[in-house]
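With one protein chain withheld, the remaining protein chains of the complex are depicted in position.
After this line comes chain A, so read on.
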Amino acid sequence: MDAKDILGLHKNSFPSSLDNKKSRPPKESQRKPDGISREVYALTGGMPPLMPSIDASQLKKKPPTHEKVTWQWLPFTNSARKDDLHLYHWVRVVNGVLPTGDYSFAKYNKSVDIIKYTDEEYEKYLTDPMWTKEETNELFDLCERFDLRFVVIADRFPSSRTVEELKDRYYSVLRAILLARAASSGDIATHPIIKEPYNVSQEMERKRALSMVLSQTRQQEKRDEEVLIEAKRIAELRMASKVTEQSQLAVASNADAELTERAVPGETVSPSNVQLPQMVVPSADNASTLASLRMLRVYLRTYALEQMVQASNATAGVRTIKRVEQTLQDLGVNLKPRVPTKAVCAEHLELRREILTWLNLQKQVQYKEAEGSSFRDGSYGETPGTPKDRTFIPDSLNFGGERVGKKDQKRKGHGAPPTAAHKRPRKQKASDL
């Protein structure tokens, strides 16, 4: 009923020009502006906001002013300027009183105090085979002008000198002057340039290293990270074995402290063997385990195998490990080899790794299957059985599916009927359209 009123429709009549008049007022009254214009109100969706964002009634009010404020166009000077320039600007005058004080931005005109040396001082302390007096003077003049912004100075310097050279000259001069002028060496010992003089070669090296790091390709970055992780792991392993070594030292009298003193150059197992980044983790575990084994003077083959198995299990969860062991049993393989020779242990380890791979693949296949079915179950709002879906599946796919099914049949002896039953409804629908 209200809707019809709003639209200006009467129950018994069609909208006509007569009714247009009626329609407008109800529409207008719907507005509810209250201090903000209709267009702005419409921005909120035409409805009042749930929370009052701004009190609309406040918006049009002016802040109470008890003073009389006028704005005047007045001249001013800037104490930061050396010339006597007079400019004009708007000034807020309150009750006829002008604001006092300097130009408000003058205080920001800061500059660096560059020392000034006399000719005498130059002759005594500052001569340098690489620099003429004119150049040095020019340098200092530019330093003064540009507040020690060496990049700019280097650009403006008449003869081409690198930033490092300029810095070197400036700081050496500064240092020499300070040392010469100081009453005693203790006075200026706290000055930064005295404490840490500028080191040209170090600076150049540092900048070169920075630019190298910056320009590294992603691949290099990845490799560097791998090497660092590897090194950290080996260091930790070495620390751990050192700790156990030292605890054994306390217990057994003939413990061998040789290990701790041993230089081990071959132990930096390089991941350069590794081609793919994904392979880093498994081979890193093995490599560090091998390294730690090599550090033992003597060990049992079974111990070595245990360590390697642990290393390869490190990335797997408890359940996965149980599944691996179950698989081993199903395959008729001893969990611990009965004849643990080197070859047998190697094969055993490889078998365990392959089982892990197999289990991972199984998981992946399961995930994919779950994904596939969730797709079909109307995540896009389409009903599952829509023939439209099926038409887009090319027939070649069905054949592909058939082939796979048949392969399975050959291997496992599955019956044909189930797969055929799947196919028939699909094909029917495809042909329907």
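Operating definition for what follows: a contact is a pair of C-beta atoms (placed from the backbone, for glycine too) under 8 Å apart; a residue touches a chain by one contact, two chains touch by 3 or more; residues count from 1.
In this text, contacts and distances are computed from a predicted model.
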| task | Assuming one chain is omitted from the figure, identify its UniProt name from "AP complex subunit beta", "1-aminocyclopropane-1-carboxylate synthase", "YEATS domain-containing protein" or "Cation efflux protein transmembrane domain-containing protein". | result | "YEATS domain-containing protein"
| query | For chain A, which residues touch the unseen chain? | reply | 252, 254-258, 261-263, 265-266, 268-270, 272-273, 293-294, 296-302, 304, 327-328, 331-334, 337-344, 346-348, 350-351, 354-355, 357-358, 361-362, 364-365, 368-369, 371-373, 375-376, 389, 393, 397, 400-401, 404-405, 408, 411, 419, 422
